[in-house]
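Right, one structure below, let's go through it.
Removed: one protein chain of the complex. Kept in place: all other protein chains.
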Amino acid sequence: MVTLAELEEFLGGRLLRGDPATTVSGVAPLQRATPAELAFVADKKYVPRLKDARAGCVLLREAWADDCPVPVLAVDDPYLAYARASRLFEDSPAAPGIHPSAVVDSSVRVPETVQIGAHAVIEAGVELGEGVVIGPGCFIGARVSIGTGTRLMPNVTLYHDVSLGERCRVHASTVIGADGFGFARRPDGWERIAQLGRVLVGDDVDIGASVTIDRGALDDTVIENDVIIDDQVHVAHNCRIGARSALAGCVGIAGSVTVGADCTLAGQVGVSGHLEICDNAHIAGQARVTRSVVAPGGYSSGTPLEPTRQWARNAVRFTQLEALQRRVVELEEALATVQAADESSDSRSE
Amino acid sequence: MVTLAELEEFLGGRLLRGDPATTVSGVAPLQRATPAELAFVADKKYVPRLKDARAGCVLLREAWADDCPVPVLAVDDPYLAYARASRLFEDSPAAPGIHPSAVVDSSVRVPETVQIGAHAVIEAGVELGEGVVIGPGCFIGARVSIGTGTRLMPNVTLYHDVSLGERCRVHASTVIGADGFGFARRPDGWERIAQLGRVLVGDDVDIGASVTIDRGALDDTVIENDVIIDDQVHVAHNCRIGARSALAGCVGIAGSVTVGADCTLAGQVGVSGHLEICDNAHIAGQARVTRSVVAPGGYSSGTPLEPTRQWARNAVRFTQLEALQRRVVELEEALATVQAADESSDSRSE
Partner (left out) sequence: MVTLAELEEFLGGRLLRGDPATTVSGVAPLQRATPAELAFVADKKYVPRLKDARAGCVLLREAWADDCPVPVLAVDDPYLAYARASRLFEDSPAAPGIHPSAVVDSSVRVPETVQIGAHAVIEAGVELGEGVVIGPGCFIGARVSIGTGTRLMPNVTLYHDVSLGERCRVHASTVIGADGFGFARRPDGWERIAQLGRVLVGDDVDIGASVTIDRGALDDTVIENDVIIDDQVHVAHNCRIGARSALAGCVGIAGSVTVGADCTLAGQVGVSGHLEICDNAHIAGQARVTRSVVAPGGYSSGTPLEPTRQWARNAVRFTQLEALQRRVVELEEALATVQAADESSDSRSE
């Protein structure tokens, strides 16, 4: 429960209407928010809906306040204010302490503010910052370093020598530091290359569930500060993901790729190995990146969804495109011949 | 071991030939089924193979019975009958009981018919129906509800407040209820939006291994009854998947997507955020869905597989398609001019 006065102070906005002592206990979409809940309007197009609002308070821009029949907290960026306010209503992790079933190597110093869940395993030489939370069933390999305030959800695996910065979050079943996919060909099979690098994750990095980030072969795999990574993403060995970049669900990045700062890779984007993607590149969903991207902006590949029968005809024509192009060239040449003949015949007939 | 008489009663078919007391102890493909095994023929094209059958009994349509030299159990839908019969020969989970290494919060009432595996963790306020099976290493967050007869395989993670219906199955390493990928942009990074919704899964839902289904931001993510989901699928926050729809391996669905009832999304299909897919839509493998689908039927995107050298030429031409189109338009115009000139010259020469 939070009072509107507390919200005003926390968000740095201005309470235009409503009793500062009123409390809200959650957030809800504008249409169904009750007087006990906070709502928000972040886009002008939803302002007309304000007239039916019943929320205990609405976060919005001051210019829209007159359209709102219920208490208003005016802020510059209502969506950002909603994001910050939402965190007040989130489940907090359990109290600090080490669950008796956890297996923690005797070499590990565990600050009193740390919480280690049931059946977690922490190997020798691990360093844990203040307020770290290790979920149940996590495995933390030897010499891993986890910064202050970082939280691992259940069943996360961190291989040896991985380093996570401060205030990171890693969701369930994610694996950081598994071997990169490195093999040398032998006549009779594959010779595995030991992956001797590490994974270095910066501060304020958010990593989804079932993500895999592989350790480097010789150098390290690096995730810079403020990167956000959605579920089921794969980052291969020796990649570097630049600050504030966002990798959406199911993105796959092959080895030794550098992604710049402030990039977005939408869902299922695939990037081939050894490429560079410059800062501020925005790659659309399912795009196939097989060359470096050297200029900022939006990029796409693929073809639009069509009814299968119609698609099948066009798809066959795609496989004949080179031939079609040649036919157009031949047409252009033949037509030019006809035109030339016509002109000469015209001039003859004049 | 099941007798043919028991099979006849269980499947509701008609034993046309064979001793009702004969037993079978498994199912096998027609060609290698021994007299101790059950086989089936579901498609007319395999009827000619019946003459070599050695199975203890064959499930088939009554019309095909005369072609079968071994005992026959005639049924209306042999494939469905095989599906039902196959379950008689499956490994059953171990006996009910709570493994001593499991960590179960004292607030949780565990029915006597429930089985909780080794090293499972069950947090406060969890509700478990009769006959629930929680595999070893599972994590069940606070206030989760699991319906009668639902079974979780090992190392599944259910975050707090997730609800699973009755008779569901969830395979290993799957994560339900992790945070949706929701962030507001700040000038210097991302502000995480707390994901305050839940995941609600209906009855008879089958979920594969390494699947991720994220909790909603404000509203809930909903999986309706009888949905089937293959391995490695990702369902983002606030999606709704309609009854009886099937999501094949590696499908990725972005946030706030509604998939109708009786849809099939084949392997690796990707769906962009905030779209609606109507009932009875069938999306082909790897298709790229970036607009809502408003009519039932089959949909596809992409290009066919080609030898790389040939593909590369066609792919370059794809990037010149707009230019090629313009050249065709110019050709049409130029030809029309020639035709007009020819006609006028013809009329002049007449």
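Going in written order, the chains are labelled A and B, and every chain counts its residues from 1.
Everything below uses one rule, namely that a residue touches a chain if its C-beta (ideal position, glycine included) is under 8 Å from a C-beta of that chain, and two chains touch if they have at least 3 such contacts.
Since the model is a prediction, treat every value here as computed from it, not as a measurement.
Asks: Of the residues B:Q115, B:T150 or B:S173, which one touches the chain left out of the display?
Replies: The single option touching the absent chain is B:S173.
Asks: For the chain left off this view, which of A:M1, A:A63 or A:A341 is in contact with it?
Replies: Of the candidates A:M1, A:A63 or A:A341, A:A341 is in touch with the missing chain.
Asks: Among B:T150, B:Q232, B:S256 or B:S272, choose the residue that contacts the chain missing from this document, as touch is defined above.
Replies: Touches the omitted chain: B:Q232.
Asks: List every residue of chain A that touches the chain not included in the displayed model.
Replies: Those residues of chain A that touch the unshown chain are 101, 103, 119, 121, 137, 139, 142, 155, 157, 159-160, 173-175, 178-179, 181-186, 188-194, 196, 210, 212, 214, 217-219, 232, 234, 236, 250, 252, 254, 268, 270, 272, 283-284, 286-291, 293, 297-304, 306, 310, 313-314, 317-318, 320-321, 324, 327-328, 331, 334-335, 338, 341-342, 345.
Asks: Under the stated touch rule, tell me which residues of chain B contact the chain that is not displayed.
Replies: 26-29, 77, 79-80, 82-84, 86-87, 89-91, 99, 101, 117-119, 135-137, 153-155, 169, 171-173, 204, 206, 208-210, 225-226, 228, 230-232, 243-244, 246, 248-250, 266-268, 285-286, 302-309, 311-312, 315-316, 318-322, 324-325, 328, 331-332, 335, 338-339, 342, 345-346, 349
Note that in this section only the chains that are shown with their structure count from here on.
Asks: With chain centres taken as the means of their Cα atoms, state the distance from chain A to chain B in Å.
Replies: Centre separation, chain A to chain B: 25 Å.
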